[in-house]
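Mind having a look at this structure? Questions to follow.
Complex shown without one protein chain; remaining protein chains in place.
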Amino acid sequence: MIVAQKKPMEEIIEEVKGYNKILIAGCNECVTVCEAGGKKEVQVLASALRMYFMNQGKEIKIDEVTLERQCDHEYLEEIRNIIDQYDAVLSLACGVGVQFMAEKYFTTPILPGVNTCFLGATEERGFWTERCQACGQCILARTGGICPVSRCAKRLLNGPCGGSTKGKCEIDSNVDCAWQLIIDRLKALGRLEQDYEKLTPIKDWSTDRAGGPRKVVREDVRI
Amino acid sequence: MRLQYPDTIRVVRVPCTGKVDIIHILRSFEKGADGVYVVGCMEGDCRFNNGNIRAKKRVAQAKKILDTIGIGGERVQMFNLSSAEGPKFAQYAVEMTDKIKELGANPIKKAFKKKAA
Partner (left out) sequence: MSETKTPSKLEKILSSGQLAVTSECGPPRGSDPEVIRKKAQMIKDHVDAINITDNQTSVTRLCSLAACIHLKLMGLEPVLQMVVRDRNRIALQSDILGAASFDIHNILCLSGDHQKFGDNPQGQNVFDIDSMQLIQTVRLMRDEGKFLGGDDIARPPKMFVGAAANPFADPFEIRVPRLAKKVAAGAEFIQTQCIYNVDRFKEWLKGVVDRGLHEKVYILAGVTPFKSAGMAKYMKNRVPGMDVPDELVKRMSGVPKEKQPEEGLSICVETIEQLKEVEGVSGFHIMAIEWEEKVPEIVERSGLYPRPSVGE
């Protein structure tokens, strides 16, 4: 899922302090799972901001709503009837949601309340780590199900580099060396000899960010 | 035990402090409470394993938020005791009340007054 992190309160206060009627919009999916922008986080943020502005002597209306998703038209439509009551929306959805809402409600400022970080998984409650860089050409079949593009700091396709020490990456002793993981897994799968020594050819990065903003089309479902 | 403790305290009973979430603490202040204290079992004795540890972490997080928004993190506090320690409960009650008296009223109460005026 998309993993995000709450923006520091001070930054949010700075973003919203010029407005008088704010809607805080959460999202029920990824940001709920990574506990950054779901209903609970909306409630806490709303309460904290109300108290902050009350303390400052400023009159401010702060309302709360949590949508199923902010990356689909039908859910964003749910606030069409109320959005004009507000002079800004603070969206706790990921960067996708913030933008999609901004496109839809063109004349209302939509502000981000979280920092979108990466595509990752919940290793345990409160701890999320990156797994995918969305390069557009998945090679996991050849690397024992471990991605060198997202988990190797140098995204080497023929790793490891000389900095791999005791299974950890040279950049941080808490970060696993992706290539150590790949080698261990290939060994466990009995595929070390055939998969490791095969030279992985130069990658086509045009399906990655480098090629420009991307899209996926399925003609068979479009009418 | 019928020990005396300050009557300015409103007790909210929960089956375990693990049930207390950050929003409950914040809402209390939002509605004008001057202080909030969370009283849980001794660490290691929680019958639900680590409900009181969750509470401890949430209290710590609430402190940070309250500091940032200018209410003051010292107004929320966690205490641990066993249910047999009645005198300690009273003692903590007095401690907390004294501390809050020293800190003064919840600053947003001034804003309430202004609004009413």
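Annotations for the structure displayed:
Order of writing sets the labels: A and B. Residues in every chain begin at 1.
One rule holds in what follows: a contact is a pair of C-beta atoms (placed from the backbone, for glycine too) under 8 Å apart; a residue touches a chain by one contact, two chains touch by 3 or more.
The shown structure was predicted, so the numbers you read here are calculated from the model rather than taken from an experiment.
In terms of the touch definition stated at the top, the absent chain reaches A within the entire complex. Across the entire complex, the residue among A:18, A:126 or A:201 in touch with the chain not shown is A:201.
Across A:162, A:190 or A:213, the single residue that touches the chain missing here is A:162. Only one of A:23, A:135 or A:183 touches the chain withheld from this view, namely A:183.
On the side of subunit A, touch with the chain left out of the figure occurs at residues 153-167, 170-171, 177, 180, 183, 192, 196-197, 199, 201-203, 205.
Note that only the chains that are shown with their structure count from here on.
The mean-CA centres of subunit A and subunit B are about 35 angstrom from one another, to the nearest whole unit. Those residues of subunit A that touch subunit B in the complex are listed here as 9-10, 40, 43-44, 47-52, 54-57, 59. On the subunit B side of its complex with subunit A, the touching residues are 21-23, 26-27, 29-30, 65, 68-71, 107-108, 111-112, 114-115.
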